[in-house]
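Below is one structure, written out as structure tokens; comments come after it.
Partial view: only certain chains, each at its native spot in the assembly.
As written, the chains take the letters A and B, and residue 1 is the first residue of each chain.
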Amino acid sequence: MEFTASQIASFVNGKIIGDENAVITGVSPIESGENGHLSFVAQERFADFIESSKCSVLIVSEKLLTKKDYSKTIIVVEDAYLSFQILMNLYKEMQGRKSGIEDGAVFHETSVVGENVYVGAFTCVSEKVKIGDETQIYPHVYIGKNVKIGKNCVLYSGVRIYDYCVIGDNCIIHSNTVIGSDGFGFQLTKEGYQKIPQLGNVVVEDNVEIGSNCSIDRGTIGSTIIGKGTKIDNLIQIAHNVKIGTNNVIAAQAGIAGSTVIGDWNMIGGQAGIVGHIQIGNQVKIQAQSGVNSSTKDGDILYGSPAISASDYRRNYVHFRNFTEIVSKMNEMAARIKELENNSKD
Amino acid sequence: MEFTASQIASFVNGKIIGDENAVITGVSPIESGENGHLSFVAQERFADFIESSKCSVLIVSEKLLTKKDYSKTIIVVEDAYLSFQILMNLYKEMQGRKSGIEDGAVFHETSVVGENVYVGAFTCVSEKVKIGDETQIYPHVYIGKNVKIGKNCVLYSGVRIYDYCVIGDNCIIHSNTVIGSDGFGFQLTKEGYQKIPQLGNVVVEDNVEIGSNCSIDRGTIGSTIIGKGTKIDNLIQIAHNVKIGTNNVIAAQAGIAGSTVIGDWNMIGGQAGIVGHIQIGNQVKIQAQSGVNSSTKDGDILYGSPAISASDYRRNYVHFRNFTEIVSKMNEMAARIKELENNSKD
């Protein structure tokens, strides 16, 4: 790609200081700017980079400018962060979307594929599958029978969707994530564990993004549900019959055990675990590595394993850090009590 | 699928109250029953659903019935839970098994494939592989050279089995699980870490189920072993030369480090970690998120990181939760001692 400063300025309605024909061929983080690249300065604490950055063109929030001229081209906007995001979105769109059916993709004759769909090489589409318009499915994806995939989704290479699962519109699923593998259900017998058939499915609602290498198990009967707008990072475990509401954010390597119900707008930290068969309310924050083993109220902030109120955990943990000192103090107190007792006998 | 109440009653030897021609087209969990669906009531605490459920047909344990007539069709059995499981198993069987070799599957000329085997599109079967009768292998599976797979197994899409690994009979391996990747073994040198070749394999014994996205590394020399009847959930790490006995249950995201030996009938909780080179006995329970760093005796119940007796952990954790209060009390005691000391000087 190649853009001039004046092209960029026109995208974000900015004013140019310097060479409007300056050309950029890439973007850099401001801390490691490169010659010929674009970056942005939106915060006071990065203002020194306006002078020192090696970038050829910078988008800068108006309030951060102190001079009339700079050694590089400046595009002046009201909010440089916002403008930069607009540009990144534009750039992403300009990279284009894939379309067409590649050689080697396999479709069952009963599958129904929408308009302007991309299906990559060696992807398998089983019987009675429906794929919505504008959806992009990369190579090596497996889609089991009776699966429904909505419009404008992206499924990256190696995604596996087991039979009867449902994916909404505008969903993104990253590579090697598995949707609909069997729930972990066994009946104990004297001879060993007997498998309980897992006959349900997974329903992923609209606008959900799921990272790479996640496992989302199908319900035993009924559905495992990922609610609208929820965002799931990488390497996450969602067990059978979990119901997750709308607009949750779940960080990498978290795990949610079977049949737990999670409300809306919660934030679940990385490597956190939630036991089965409990209710998490709304707007709950669970700190990374916490282990939640009982139901929560709306707005709770939790930390620890087992998790308690985060402020209590932090306060108690300060004492834990001083535990050796506390015990010394206690021993010294014991000695002083002994002394007092001896004295009082006199 | 479509069944009448009388068909279902005949499968489980039940007695019908109501319309024997009532038709069901699906199954529901009792809490979210749907018209036209089947569900079951086996416990007192769900007895209200016998009246209120929207399901058209319910299987109910005899002792829970209090009336002669209901608004829906009831199939009366001795133990509704058991009867329902029989039905689920029947239903699973009726969905049929896949068979035949799909176009695009690739076989080395020296591989040997049993009777009535299914191999999906784009699955690669390398030299000298043996696949037992009735085994089903979905698309996109990679099977390295000299691998042996037993009878009646199911390998879902995206499973990878490295060279020389052995899978027993009646095993199920879910999508994107990797069996036999190199153990994590390096020799420290001044220039960096030198790879130690990993020349062993993985042996998965009969009746093992392994969830999706697991990593089971090959032995350095000798085998990593998963014993008969052991069930492994999703996203689990089993390191090189681990030996796991029979009938263990290991929950999602647990990890077991190199060369550790695990007995029989243990339960390992989600996100638990077990260090390398230790022995876990039999019938041990390890709570979720625990970190076991020393060998255990049979029947131990462990919790915490590092793990200690679960009852001790819980009792101590209650004090941890009150730590701020405990410290306050201690400070108050210190003041009272001071006071006593001052008084005694008088």
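Here is the rule we go by: a residue touches a chain if its C-beta (ideal position, glycine included) is under 8 Å from a C-beta of that chain, and two chains touch if they have at least 3 such contacts.
Not measured: the values here are computed from a predicted model.
Please state how many copies of the single repeated sequence make up the complete complex in this structure file, given that 2 appear here.
The whole assembly in this structure file has 3 copies of the sequence.
FYI, only the chains that are shown with their structure count from here on.
Superimpose the Cα trace of subunit A on the Cα trace of subunit B, which carries the same sequence, then give the rotation angle to the nearest 5°.
That pair's rotation angle lands at 120 degrees.
Calculate how many whole Å lie between the centre of subunit A and the centre of subunit B, each centre taken as the average of the chain's C-alpha atoms.
25
Quick one: which bits of subunit A touch subunit B in the complex? Just the residue numbers, please.
104, 106, 122, 124, 140, 142, 158, 160, 162, 176, 178, 181-182, 184, 186-187, 192-193, 195-197, 199, 213-215, 217, 219, 221-222, 235, 237, 239, 241, 253, 255, 257, 271, 273, 275, 289, 291, 305-306, 308, 312, 315-316, 319-320, 326, 329-330, 333, 336-337, 340, 343-344
Quick one: which bits of subunit B touch subunit A in the complex? Just the residue numbers, please.
Residues in contact with subunit A: 27-29, 32, 39, 85, 88-89, 91-92, 103-104, 120-122, 138-140, 156-158, 172, 174-176, 207, 209, 211-213, 228-229, 231, 233-235, 246-247, 249, 251-253, 270-271, 288-289, 305, 317, 320-321, 323-324, 326-327, 330, 333-334, 337, 340-341, 344.
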